[in-house]
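Let me begin by handing over the structure; questions about it come next.
All protein chains but one are shown at their positions in the complex.
Just so it is clear, A, B and C label the chains in written order, and each chain counts residues from 1 on its own.
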Amino acid sequence: MKLWGGRFEGTPDELMERFNASIGFDWRLWAADIEGSMAYARALERAELLTAAERDRLIQGLEAVAREFETLVLDDKYRAGEFEIVLSDEDIHTAVERRLGELVGQVAGKLHTGRSRNDQVATDLRLYLMWEIPHLRQRLGELQEAILAKAEQHLDIIMPGYTHLQRAQPVLFSHWLMSYFWMLQRDRERLDDLGKRVAVLPLGAGALAGHSLGIDRQFLADELGFRAVCENSLDAVSDRDFVAECLFWAALLQTHLSRLAEDLILWSSAEFGFVELDDAYATGSSLMPQKKNPDSLELLRGKVGRMVGHLVALLITLKGLPSTYNKDLQEDKEPLFDALDTLKLALPVATGVVRTLEVNAEAMAAALDDAMLSTDLADYLVRRGVPFRQSHELVGRAVRRAEALRLPLRELPLAEFQAISEAFESGLYAVFDHRRSVEARDSYGGTATAAVRQQIERARSVSS
Amino acid sequence: MKLWGGRFEGTPDELMERFNASIGFDWRLWAADIEGSMAYARALERAELLTAAERDRLIQGLEAVAREFETLVLDDKYRAGEFEIVLSDEDIHTAVERRLGELVGQVAGKLHTGRSRNDQVATDLRLYLMWEIPHLRQRLGELQEAILAKAEQHLDIIMPGYTHLQRAQPVLFSHWLMSYFWMLQRDRERLDDLGKRVAVLPLGAGALAGHSLGIDRQFLADELGFRAVCENSLDAVSDRDFVAECLFWAALLQTHLSRLAEDLILWSSAEFGFVELDDAYATGSSLMPQKKNPDSLELLRGKVGRMVGHLVALLITLKGLPSTYNKDLQEDKEPLFDALDTLKLALPVATGVVRTLEVNAEAMAAALDDAMLSTDLADYLVRRGVPFRQSHELVGRAVRRAEALRLPLRELPLAEFQAISEAFESGLYAVFDHRRSVEARDSYGGTATAAVRQQIERARSVSS
Amino acid sequence: MKLWGGRFEGTPDELMERFNASIGFDWRLWAADIEGSMAYARALERAELLTAAERDRLIQGLEAVAREFETLVLDDKYRAGEFEIVLSDEDIHTAVERRLGELVGQVAGKLHTGRSRNDQVATDLRLYLMWEIPHLRQRLGELQEAILAKAEQHLDIIMPGYTHLQRAQPVLFSHWLMSYFWMLQRDRERLDDLGKRVAVLPLGAGALAGHSLGIDRQFLADELGFRAVCENSLDAVSDRDFVAECLFWAALLQTHLSRLAEDLILWSSAEFGFVELDDAYATGSSLMPQKKNPDSLELLRGKVGRMVGHLVALLITLKGLPSTYNKDLQEDKEPLFDALDTLKLALPVATGVVRTLEVNAEAMAAALDDAMLSTDLADYLVRRGVPFRQSHELVGRAVRRAEALRLPLRELPLAEFQAISEAFESGLYAVFDHRRSVEARDSYGGTATAAVRQQIERARSVSS
Partner (left out) sequence: MKLWGGRFEGTPDELMERFNASIGFDWRLWAADIEGSMAYARALERAELLTAAERDRLIQGLEAVAREFETLVLDDKYRAGEFEIVLSDEDIHTAVERRLGELVGQVAGKLHTGRSRNDQVATDLRLYLMWEIPHLRQRLGELQEAILAKAEQHLDIIMPGYTHLQRAQPVLFSHWLMSYFWMLQRDRERLDDLGKRVAVLPLGAGALAGHSLGIDRQFLADELGFRAVCENSLDAVSDRDFVAECLFWAALLQTHLSRLAEDLILWSSAEFGFVELDDAYATGSSLMPQKKNPDSLELLRGKVGRMVGHLVALLITLKGLPSTYNKDLQEDKEPLFDALDTLKLALPVATGVVRTLEVNAEAMAAALDDAMLSTDLADYLVRRGVPFRQSHELVGRAVRRAEALRLPLRELPLAEFQAISEAFESGLYAVFDHRRSVEARDSYGGTATAAVRQQIERARSVSS
């Protein structure tokens, strides 16, 4: 079935039909499409374009189509009983309307009054995303919760903090973990901001110019749970900003997951040995019997590619399009669907990894060396009146001297220290205590246990 | 000068020094860097790490450095009086600290107490962007205002509305123009959302672990105009989400400009002839004397490339980075600076184009054909009780018949219409009135004059 | 079935299993996987790791598996008779090995001797692409042939040439068409260059270090049609340059198609009216009965997004990966498969569009105006001794004067011309002949009929 045959003589080329059809992926919009049509039938009746009986007949028919789709989707098939989606259906709107006509007869032909696939598909896609957002928010929250629980559980573990992947200063393992909480919290905020902009209704914009039939758009918005109505019909049918924003959101979130993954991949290596993945999130090698590979993490990292790829794809498609609807916009759906599908696996996998992660506190402790306390030693000099820049220089020399003598810094004799500067006195050796170093950094957002505890409390309060 | 010499024996390779240095672009942060340092000096004094006299001496020194930078930047040079930025300065923080030392002596060495370039550069960049946002908002607003003014001025002009670049339905020129207002309004909202996330203070996070010196981060935030303090020091020094979000914002805004540009490029062609660019926004050909080319618009369109390129660049840089600061993050600045520079030209150029655009109402009127009223004809049948889907089919046939007879639709004889369907009667010819068609689409967001007038009012209320 | 169970106690998390499995898309490699395994069985026998009987049994088993896959793929199902692909198969190598074991028993366990999925998947993917390249080359050639045929057929049609979408100089329609031939010819050359780099054999690299079993890699290369053997086993298992290069090739080719599409979309508009798409490549509107939309072309344009997106995705995935195989590399396949699928529809659709395109010579002729001959007029002055830069200026003034008087340039009186410069004489009017202008541009690669004829001949000679 085609919704537009009258003006045409020829029939589509078969490859063209395949090239053109979106039914292969937009069948996912079936529930949104049907929900939108039910609301539209009610609006048509209010505008006296349908009788109450016609409206009811349409709505019952749509409910029947919905039941068929449920079966069909559950079975992962293109056929449910008598109903089969076929390529010539072109898109989900055609498939639903065609099937509705088979079930309820000619009255089905009234449903499209004043409506175009242009405003319809924009409405379907927004509705679909409106329904997805709470699920995504939920899964984000579960990952945050796993982080919080793990951070609370391991509040006593000290590990090396790194910059440039070089040991820098000792930090709490929980402090490291919490750094991911806040990245995800920004993702939640961005998702909320996005949510506002998704819930704006295009329906009633017609093909591009609005409609002339007295259909109440605010009623439609209320029925379907939209926050507002698109202000301009030309913009309404071609605005895909909300998809672009969602893809950016997804890409940045995946980037955060990739950083978490990178840390844990490194730490799972024999050389670090700080953590061990649960068997449930690792796989083996077909050749090397001893291998336990962090595949879950590598995929969390590698999938940044597809996420950014999707974002780029849509922005390219939008670039330089003439205003209103152009067929190019059909390319909006596959990236969105794949991005959401990916996250709906990636987030729970990340959650599972964190929840089941085994933390090797001994290996972390063993990796704490004296040089990591150099800043503490410089602070010691600062407290003794040496300007910081000079303290930094003096401690740098001490580090170099200790390396030359192949000694840990704390074993460098006082005489050596004092040869560098007389500001060093025997009290300096008190600095060599990693726990003390951690606890000293008690500023807001710092790594001291008390500061991290407060951080966790704040996290609980913002994420609940 | 290096801020980190003590531990090193060798000196950097010269090419490495050039590869490594950011001073060639991060000099732009000078004002933010100095402002941040002045606040930091005050905080150090409050923490009793400086005396009041030392603080004042530092602040006066910083003010002097600021004056030198002003001169130097105005003259587009790397030298101002005695002060010259040199490659060995490595970055803006080093340049400022080095110069400060030259001016105020050893006390300059106290300024970096408890501070790292890691928290400092993150603070500088956020402050820089906080200062830029109002300017960007302003220029966006000016473009919106130019659109509003033009829309009000030309409220009487009817033109063909297009979908798929095929004539679709008549619309008001002002309705078309207003569609861009709303795209830009979403850009304004996204900029506001971004603003919230930029104004969060990293300073006090130290290199990664926080600090131990009793410096009051909330005081620093208040001094510098930040809304909040970063919650986690590890995250604080490596969070570049705000840059990514800004680059996405810029890319999507540029995409909107590219669509406006595409419409106007098409309409400036001889074949459309709907608009003419002012000479101030066009250029000629070095070979063809007759040419007047819409270069301004072509650049507005073409620059989507660099904007999306910048966004992709940053996301790639962030992908898979181990947590906290890594030198890769230095790649955050050039894309941001270029994106802002581009917009600060692109927005006023777009504003100028719109303001000075000559609109050719006659050419627009001449392009209105009868077939564009087919939907109105179908609506006519709907009002006579024919279901829409059938009306659509019947009108499609009439269009095909008129094409076959090489007649405009309104000249197709009634007998021909009735041969297609008896639902057609002589009253159908009243449909062939483009003004009537426009005015009929009076739904919320539609193209009728009254609806567009209300749209303009709502636009004024949200953008003021 | 897992190929790596021995070392593991736990079982994979179910979501992890879905996240991890590639069988949902890498089933496409079945023929390559089986072909590779048959060659490998022969190599194992030559290395005396199999008896001849074992080899034959394996090969017969693999042939049986291949027949099952053929049925299964033809029916677009995951089941063929007793054989069903299941999620726990993880990937195509596992599925084939598992099924082989079911058919031939324990000897199947010998096939993987010295082989890893790391070298196996790299081999499969290269083989797959080696088999696809001739098909792609063929379809590219068909599009070129359609262009050539159309160019020869319409060699007499003159149309406006544009720069900046402004009328510039008259050109032959065939000259325009041939410009796309050469873009595609570069795509063919790049495809040939790519082909060389694809046909290099990874098999025998083992997991990363090579093998110790005396298997002859050159024999394997010969059996499978590879041109050479990878020189370094570590590189062999993680080199995806050939995929990146293929995705770049596809993205640039699609960009060429997008430019062709853009031209034809513009020319299909009522305002240009230069061409009309065959009904087979257009679609209608669900709301507006008169519409005939160039959907085929819009999709050719819009699909640049996905193609560049795929390229970006892979480059991101590769960025910063530690050497040898990492699971991230699994992300290489979906972009490649989708890029090839897209082209296998896009190229024939473009071919069909060109073949069936109706060209409206009258509309093209009607769009030729006098100002397009300004360069010819400047050349006239050059031949009369006026330096070009000055001629350009003088003709520019004449154009401006004619516009002011609202006259076509050829109707500007001689007195007006001479008021601008005395170099103008009555002979100037001979310039106003578009055919003459076209034929004058007879340089190599120019638009004169003779030059285009030669161009077509060269095209035939390089593309055959």
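Basically, a contact is a pair of C-beta atoms (placed from the backbone, for glycine too) under 8 Å apart; a residue touches a chain by one contact, two chains touch by 3 or more.
Everything numeric in this text was worked out from a predicted model, so none of it was measured.
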{"item": "For the chain not depicted, the shown chains it touches", "value": "A, B, C"}
{"item": "Touching residue (missing chain; options C:Met183, C:Ala361, C:Leu407 or C:Ala423)", "value": "C:Met183"}
{"item": "Contacting the left-out chain in the complete assembly, out of A:Ser37, A:Gln144, A:Ser258 or A:Ser374", "value": "A:Ser374"}
{"item": "Which residue of B:Asp328, B:Asp370 or B:Glu439 touches the chain not shown here", "value": "B:Asp328"}
{"item": "Chain not shown: contacting residue from A:Leu3, A:Ala21, A:Ala168 or A:Leu213", "value": "A:Ala168"}
{"item": "Residue in contact with the excluded chain [from A:Leu111, A:Val200, A:Val399 or A:Val431]", "value": "A:Val399"}
{"item": "Residue numbers in chain C that touch the chain omitted from display", "value": "3-9, 49, 97, 106-114, 118, 161-165, 168-171, 175-176, 178-183, 186, 189-190, 193, 197, 204-215, 217-218, 229-237, 239, 241, 244-245, 248, 251-252, 255, 258-263, 266, 301, 304-305, 308, 311-312, 315-316, 318-327, 375-376, 379, 382, 387-390, 392-397, 399-400, 438, 440-448, 451, 455, 458-459"}
{"item": "Absent-chain interface as seen on chain B, which is shown", "value": "2-13, 15-16, 18-20, 93-94, 112, 115-118, 206-207, 278-296, 298-299, 301-306, 308-317, 326-331, 334-335, 345-346, 348-349, 352"}
{"item": "Absent-chain interface as seen on chain A, which is shown", "value": "162-169, 265-266, 268-272, 284-295, 298, 312, 315-316, 319-320, 367, 369, 371-372, 374-375, 377-378, 392-393, 395-396, 398-399, 409"}
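Criterion: only the chains that are shown with their structure count from here on.
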{"item": "If a chain touches chain A and chain B alike, it appears here", "value": "C"}
{"item": "Euclidean distance of C-alpha centroids - chain A vs chain B, Å", "value": "23"}
{"item": "For chain B paired with chain C, centre-to-centre distance based on mean C-alpha positions, whole Å", "value": "33"}
{"item": "Shared-contact residues (touching 2 or more other chains) in chain C", "value": "284-295, 298, 312, 315-316"}
